[in-house]
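Below you'll find the structure, written out as structure tokens, and then a few comments.
Removed from the display is one protein chain of the complex; every other protein chain stays in position.
Right after this comes subunit A.
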Amino acid sequence: MLRALLLTLSVVAIAHAELCKPDAQNAFKVRISIKTALGDNAYAWDANEEYLFKAMVAFAMRRYSSKSTTQISNVLLCNVTDRVSFWFVVTDSSKNVTTVPGSEVEAAIRMNRNRINNAFLLSDKTLQFLKITSTLSPPVEPSTPVWLIVFGVVLCLIVAGIVFLIISGIRKHKKKNKESTERENLEEKVEVTLENGIPCEALDIKAGHVNGVFAADDERFTSL
């Protein structure tokens, strides 16, 4: 009796060793970086964490295939290293000593990736299933790009400023025209004086009624 039990156990153990080994069929490698993710709050990876992992994978398989046949004992872990990394494989209890096809496991993990990550307080980057690529979430895009909104605001301000300046310039010009026509009616027209080939009006704009080079400060000359 005892011998039969020992024999079955050893057969099971050998079978398990056959099923779960690096690069076995339908086996996946998992790499966990707890210290990178959590820093000082990192927990140690021990047998309890492994149990939780097996439970999460079993949960994922159950949720995916909607049949409650996967047990925690169906998930086999092996080759746990210090990194922490290990291989796992899911066996099928209905058929003897076979593993669930990799595509099913992959789909199940993909569907429940978020739950698995959260159970370990990790993320897609720190809990890596090496052959299972994760679907990256696209950034939230508003309906109108933000930059267009800011652009529109600035554009309206600038255009408003330009229009304001142009209109006030036109008004000032009209007022000046009206004043100058009134003045012309009173006085006779003065001819344009030129100095050095430049009309005096142009010089006025440049804050110089007198060309300072040819007529320096009156103080330099003795007064007559």
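One rule holds for everything that comes next: a residue touches a chain if its C-beta (ideal position, glycine included) is under 8 Å from a C-beta of that chain, and two chains touch if they have at least 3 such contacts; residues count from 1.
We adopt the following convention: contacts and distances are computed from a predicted model.
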| item | value |
| --- | --- |
| Omitted chain (choose from "Aspartate aminotransferase", "Trafficking protein particle complex subunit 2-like protein", "Solute carrier family 6 member 20" or "Cytoplasmic tRNA 2-thiolation protein 1") - UniProt protein name | "Solute carrier family 6 member 20" |
| Touch criterion as defined above, residue of A:Ser33, A:Gln71, A:Thr98 or A:Ser123 at the omitted chain | A:Ser33 |
| Touch with the omitted chain, as defined above, among A:Ala4, A:Ala47 or A:Leu136 | A:Leu136 |
| Contact residue for the chain not shown (choose from A:Gln71, A:Ser85 or A:Ser123) | A:Ser85 |
| Residues in subunit A touching the chain absent from view | 31, 33-36, 81-85, 133, 135-139, 146-148, 150-151, 154-155, 158-159, 161-162, 165-166, 169, 173, 196, 198-199, 202-203, 206-208, 211-213, 216-217 |
